[in-house]
Every structure is written in C-alpha cells, then in structure tokens.
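Removed from the display is one protein chain of the complex; every other protein chain stays in position.
Presenting chain A:
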Amino acid sequence: MNARNVMVYYRKINEKAHDVTFRSGAFGRVKLVLFSVFRAVIIIGMSYIILGPVINIVSNSFFSGSDVYNPSVFMIPLNPTLENYRRAFVRLDYFRTLGYTLVYIVTITLIQIFVCSMVGYGFARFDFPLKKLLFGCVIVTIVLPAHVIMLPLYQHFRKWDVLGIIEAVTGEAANLLSSETPMYLMTLFGTGLRSGLFIYIFRQFFRGLPKEIEEAAFIDGAGPWYTYFAIMLANAMPAVITVAVFSMVWQYNDMFYARLFSMPTSHILTFRLSTLQATVEFADQVKDPLISQLAVYAGITLVLLPILFIYFTLQKYFVEGIERSGIVG
C-alpha cells in the first residue's frame, strides 16, 4: 500500500467518523445549522458587551455640549465637534507625553525581555543547589499581591543608597521618587511589573526546546553565555513576542507603581489621563462634569490609539506565540 492509498483510506475513515458524530442526513444538517446559529449569537453578543463601551466612548468623544442634553441623540452626534479632541490634545500635551511614555515602556520591555529570559534560561537548563526552592520563590513573586511590599519599597526609594556609598559622596541618600528610576531598577533586577510571570513563561519555553542544539554548540566550543545569546534567544522568538506584548501593554496601563513612586504625570500618559477631567475643568473653565467628561472620552480614545496600533501590528505573532510559548504546562 503506497502513501497515496493510505491517505485515501484514511480520508474515508475520517468521513465515516464524521458521519457517525453528526448522523448523516437532514437531522445532522439541522444540528449543524443550529450549532452555528447558537455560536453566532453567543459570539456576537459577547463581542457587543466588549465593544459596546468602547464604541460608546468613541462616539461620545465627538459629542458637542448640546448633544449631551438632547435625549434623542444616541451614539451618532447631531452636531459633531472636534473640540473635545482639541482640549484633550492640549491638556494631555499629547505628543510630548506619548513620546516620553513610549521611550519608558519600550526601555522597560527590552530590559524585561533581556533579564527575564536570562533568568528563565538559568532555571530551565542549569542544575544548582536549592533550585526548586528558588523557583518556588519566583512563583511566590507572581502570586504575592504587590501592595504588601508597597510601603517598604516607597521608603527604600525615598532614601535610596547602596551600602552607604551615595551618602558618603553627596552627604545625603538619593531620593529616587518622582522619577521612573525605581521602575527601571526593579525591572533590571527581575522584580518589575509581573516579571515573575515572564520568567515563568521563558523557563517553560526553554525547557521545551531540544537540548541537542546546545550540546552541538558546546562541542563546537561555544560557552554558555554565547549559546544563550546567539542561539537560545534567537530560537525563543514566540516567547519573546508574547512577553514583549504583555510587558508593553501592562506597563502602559500600570497605575499602581506610577502612583506609588509618584512618577511625573508629564511622562506617563495613562497617569496623566486620570487627572484630565480636573485639568479641563480648571484650565478651560468647563464647570459641567458631563461636558468635561467628553474631553476624557476623547482622551481615552487618544490614549488607546497607540496601544491598539502596537497590538494590531503584533497580534498575529502574539496569538501564535502564546499558543507556542509554553504558558500551557
């Protein structure tokens, strides 16, 4: 029996099996149609629940003051205006803030990828004493709510010092608050925003790669560092993209650390958005909360645009990456 025959035979079996499940004839077809309708209803309904508020926000951001008080206006404004966008644009100082934010999240993401993949590789491929216990600690950092370490961290960065060196030189410990430095430092030492999860993802991924590549590299005289940088990291693209997207999105959305380290609002776009309504009310003399809310809607649209752009460009790789990156077992 040659290969083609096997294929034909196999297909026949498959068709039969299909018939068994869906019971050939009209009954089976009705069942299939019913299932498709059911699926369509559920999916469209759920999509509406997710998209509804977003559509509402976007349409509201074009409303003018008179539309807000016109009860016959729903979703489509009668007097569309760009005034809200102008206000949000000016009060957010959009391009400047966005520039700072992008530099910040991209740097953080690069550090995350670099550090977490390194640590993940260390856990995946080397044996050292207490390895299981230490990896348990990584899990602990995933599970532990961040607010339990909030106050000591605040104090730590309020008077930041390494073994008293800074105090000896400048006479005073450095105050790292009101800047992004604490976040850079924490990320650099593998304890940034959800770093534990990223370490876990990388470890799972590296464990799934065949050992033979590294053995070949070793025999060819490559050291562990060279192997890691030149071979393993290049092979870990699915995991890298997964981590990159998650890291960027979560860092972009993060308010907890931004608030805790009182990062400058002029540098963090989402953080600035949280004060937009107050700013508009104060600076533009808009006293009506319903109307100043419109500027916030415009602001949200503006804030979501870049992250949506990043997501849409990467989403194909992202979904594929997640499926292959070993989050699963």
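The rule is short, and it goes like this: a residue touches a chain if its C-beta (ideal position, glycine included) is under 8 Å from a C-beta of that chain, and two chains touch if they have at least 3 such contacts; residues count from 1.
One rule holds for everything that comes next: contacts and distances are computed from a predicted model.
Participant: Tell me the UniProt protein name of the chain this structure doesn't show, selecting from "4Fe-4S dicluster domain-containing protein", "2-oxoglutarate oxidoreductase", "Carbohydrate ABC transporter membrane protein 1, CUT1 family" or "Hydrogenase expression/formation protein HypE".
Facilitator: UniProt lists the chain that is not shown as "Carbohydrate ABC transporter membrane protein 1, CUT1 family".
Participant: In the complete assembly, which of A:90, A:106, A:166 or A:188 touches the absent chain?
Facilitator: Within the whole complex, the residue contacting the unshown chain is A:188.
Participant: Kindly state which of the options A:50, A:169 or A:234 is in contact with the chain not pictured.
Facilitator: Of these options, the touching residue for the absent chain is A:50.
Participant: Contacts of chain A with the missing chain: which residues?
Facilitator: Where chain A meets the chain not shown: residues 13-14, 17-18, 20-21, 36, 39-40, 42-43, 45-54, 56-57, 60, 115, 118-119, 121-123, 125-129, 131, 134, 137-138, 140-156, 158-159, 175, 186, 188-191, 195, 199, 224-225, 228, 249-250, 252-256, 259-260, 270-271, 273-274, 276, 293, 296-297, 300, 303-304, 307-308, 311-312, 315, 319, 322-323, 327-329.
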